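Only one protein chain is missing; all other protein chains are in place.
Per-chain residue numbering starts at 1, and chain names A and B are given in the order in which the chains are listed.
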Amino acid sequence: MDHFPTSWGRPRTEAYDAYNTFPLHQRPNPGHKDAFAEGVQRTQQPIVTGTSVLGILYKDGIMLVADTLASYGSLARFKSIQRLHPVGSSTVIGASGDMSDFQYLQTLLEELIIEEFAEADKHELGPAEIHEYLSRIMYGRRSKMNPLWNSLLVAGKKDGKRFLAYVDLLGTTYSASTIATGYGAYIALPLLRTAVEGKEDTLTEEEARKILEDAMRVLFYRDARSLDKYQIAIVNDEGVTISEPKKIETEWGFAEGIRGYGAQIQ
Amino acid sequence: MSIMEYNGGSVIAMVGKNCVAIASDLRLGVQSLGIASNFQKIFPVTDRIFVGLPGLATDVTTLHEQFRYRVNMYTIKEEREIEPETFAALVSSTLYERRFGPYFIEPVIAGMQRTPSGSYKPFIAATDLIGCLNFAKDFVVAGTASDKLFGVAEGLWEEDLGPEDLFETISQTMLNAVDRDTNSGWGVVVHLLTKDKVITRTLKGRMD
Partner (left out) sequence: MPDGSYAHPQQRQFNPYTENGGTILAIAGADFTVIAGDTRQSEGYSIQTRYAPKVFRLTDRAVLAVNGFAADGNMFVKKVKQRLEWYRHAHAKDMPLRAIARLIQTMLYAQRFFPYYVYNILGGIEEDGSGAVYSFDPVGSYEREACRAAGAAQSLVQPFLDNQIYFKNQQLPPGQTRPLHLSLSDVLSIVIDSFTSATERHIEVGDGLEIYVVLAKGRGPQGLEAVRGAQELTTNAEGDRVFIVRRELKKD
């Protein structure tokens, strides 16, 4: 069997979508003998991708949410992938974009945490340090014209200070009280900003969770590369907790009455 | 390069207290080559309306003739002078007739509009090259220096300027904006309209 995923063929042909696995990269022409004639081949597009990650600040900490889907183009290829990942004891990262690049970053971070632990100096890397490290990796790779194709959220709480920041394949970074990646930046972010801005220090855990669940529902309705199964990561004074996968409750009864959606009348 | 920038040129109109002003540069060029420094882009329509036609020079002439013809027909049929607001609608529909093969002109209209009580109120408007009207309360700009004009006008303009203050404001706006634009300049002309007179002044500008 051919184990190279890009030889499996594409499920569909459609217009180019910057947020997705399309077009799939070409394998070198089989008749082509010299493997180095065109220089080194690098990642020019993502293959197996995750969609939006959302993050908000609330009273006691930070909350991240992401669904559990890893798509292969328009194919919902892996439906139980964890896209939220704890780093150390006070940080969690959430990834959208290429999942293999994300897993590579996980191994880098694991090495980093182990090296830091081995110092045995009671010092631990906090969210700000993890974010700095990630942005240097991402910017370094973009500068080699060989990017890690991700948009990442870094969230954490250390020494009583909340931290929520973004970094992407270009090395672009920023911090805000509500951040969303991918389609979430268009669909969910306006909802999150209305719900959160100005209330960062008063929102309870329950309220924050409700805001994120509502946003994920809207995303599931409108983002074709999303799934109704999601995980929430919470970072507060107690540390990092990543929930078990949960289902989004949806309502499709209305679809029946929409022309071009439900059964066709007339 | 865009056809809108082929010959260069810019126009601005501003509202004041019981007056309006419209100004343009005098340059005609072919891309970076200057051809003439006396190219009028603003034309009288009636005694109380001026229209500025920045854009492709050949269309300046064509549209000016077209507007002259249509305004004359209006005057004959209606047996009265056209009002600025009506003229703006005429400009808009004339341009939209050519929706899919437009004239490369973004007209600016300035005039004193007669009110039902018999007094006059200032009127300005501008359209894009296919006739989308923009009635502004403060100022309108068009041409190759439009972004510069926006910046300076937004900084200098204030409400209820008297005729002389309005003249100074529009002149300073125009001169300083075209000095930062390679495709506009070579002198400026300003028309100041009040209820009973029009003052036209030609300003000396940088010739580089």
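Note that a contact is a pair of C-beta atoms (placed from the backbone, for glycine too) under 8 Å apart; a residue touches a chain by one contact, two chains touch by 3 or more.
Predicted, not measured: the structure shown is a model, and the values here were computed from it.
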item: Residue among A:Leu170, A:Ala224 or A:Ala255 touching the omitted chain; value: A:Leu170
item: Sole residue of A:Tyr139, A:Phe163 or A:Phe220 that reaches the chain not shown, by the stated touch rule; value: A:Tyr139
item: Sites on chain A contacted by the missing partner chain, in the whole complex; value: 6, 8-10, 16, 23-24, 26, 42-45, 135, 139, 142-143, 145, 147, 166, 170-176, 185-186, 189
item: Touching residues (missing chain, whole complex) on chain B; value: 147-148, 150-152, 154-156, 172, 175-177, 179-180
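The rule is short, and it goes like this: only the chains that are shown with their structure count from here on.
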item: Where chain A and chain B are represented by their mean Cα positions, the distance between them in whole Å; value: 52
